[in-house]
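Complex shown without one protein chain; remaining protein chains in place.
After this line comes subunit A, so read on.
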Amino acid sequence: MSEAEIKNLEAQFDAKIARDEKIEPKDWMPEKYRKTHIRQISQHAHSEIVGMLPEGNWITRAPSLRRKVALLAKVQDEAGHGLYLYSACETLGITREQLYEDLHSGKAKYSSIFNYPTMTWADMGAIGWLVDGAAIINQVPLCSTSFGPYARAMVRVCKEESFHQRQGYEIMLSLCNGSEEQKEMAQDALNRWWWPSLMMLGPTDAASTHTEQSMKWKLKRKTNDELRQQFIDQTVPQAELLGLTIPDPDLKWNDEKGSYDFGAIDWDEFWQVVKGHGPMNKKRLDDRRNAWNDGAWVREAATAYAAKQKLKKEETAQAV
């Protein structure tokens, strides 16, 4: 293809996105678009399945049968989200095995929030309320992103995430209506998850490398700082309703701008965890690698069995 032809295709491609039409897997797309989408969608899928681990940590210890069932169902939903997202990613011409390999080798990233430990039951509430809350703010705009399979997967993911968020908030509410010890547990969880949740919305606009291109492709509709402000403004009143204190002495309503001012985020901590040195990075990746490696013989057995069955079918067909 000549350079002029490529330019022409690119112009048509950009115009299509500008008209709010979807890009489908078989459509022509710039290589950079394909790569960026593989990176983002796989990162998202990995976050879902690594995200199963911190909450999975409390399934066997959930304090009531109702909570145990709800937690199991929630973690299972995350596996389901992983499944749709990997499938969407595979339409871009990469296999699930390759995607896992990139996760296990550390080449691909996942949301850093899951590199913090879930120490108490209240963490199940805080994760649902804050982490899923921040995720929704990040993800709702993706329901109308330009790549069709991703947009359609996100519609379903977002519906379930908002249910999870309500469920998390309800756990917090029960704790805050409970004994002193339960309230302390809830406050402690908020203290530990607040700042990492703010970091989840990404580095500040000044430090973010992908924003401009992502805006053009509708992978992003608002900047990280705008999303963070939206999250804070939405969450502070919810904390007040619970009777909990946001662990930020600089948090203050600003009448003039109609939103909250907040304290400085510890970006050194953010980069430390992103680079692989958070409290649980090693454990999370080890768990994923172990599950995958320990399951190798099972997957091989399934493949071998399917091949044998296929052969048998062919032989029977030939005999007839």
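Here is the rule we use: a contact is a pair of C-beta atoms (placed from the backbone, for glycine too) under 8 Å apart; a residue touches a chain by one contact, two chains touch by 3 or more; residues count from 1.
The working rule: contacts and distances are computed from a predicted model.
Engineer: Write down which listed name, "Biotin/lipoyl-binding protein", "ABC transporter permease", "Metallophosphoesterase" or "Ring-1,2-phenylacetyl-CoA epoxidase subunit PaaC", is the UniProt protein name of the chain that is not shown.
Structural biologist: So the chain that does not appear here would be "Ring-1,2-phenylacetyl-CoA epoxidase subunit PaaC", according to UniProt.
Engineer: Return the single residue from A:36, A:174, A:191 or A:245 that touches the missing chain.
Structural biologist: Of all options in A:36, A:174, A:191 or A:245, contact with the hidden chain holds for A:174.
Engineer: For the chain left off this view, which of A:155, A:241 or A:301 is in contact with it?
Structural biologist: For the chain that is not drawn, the touching residue is A:301.
Engineer: Spell out, residue by residue, where the missing chain touches subunit A.
Structural biologist: 49, 52-53, 56, 59-69, 72-73, 75-76, 79-80, 82-83, 86, 121, 171, 174-175, 177-179, 181-182, 287, 290-292, 294-306, 308
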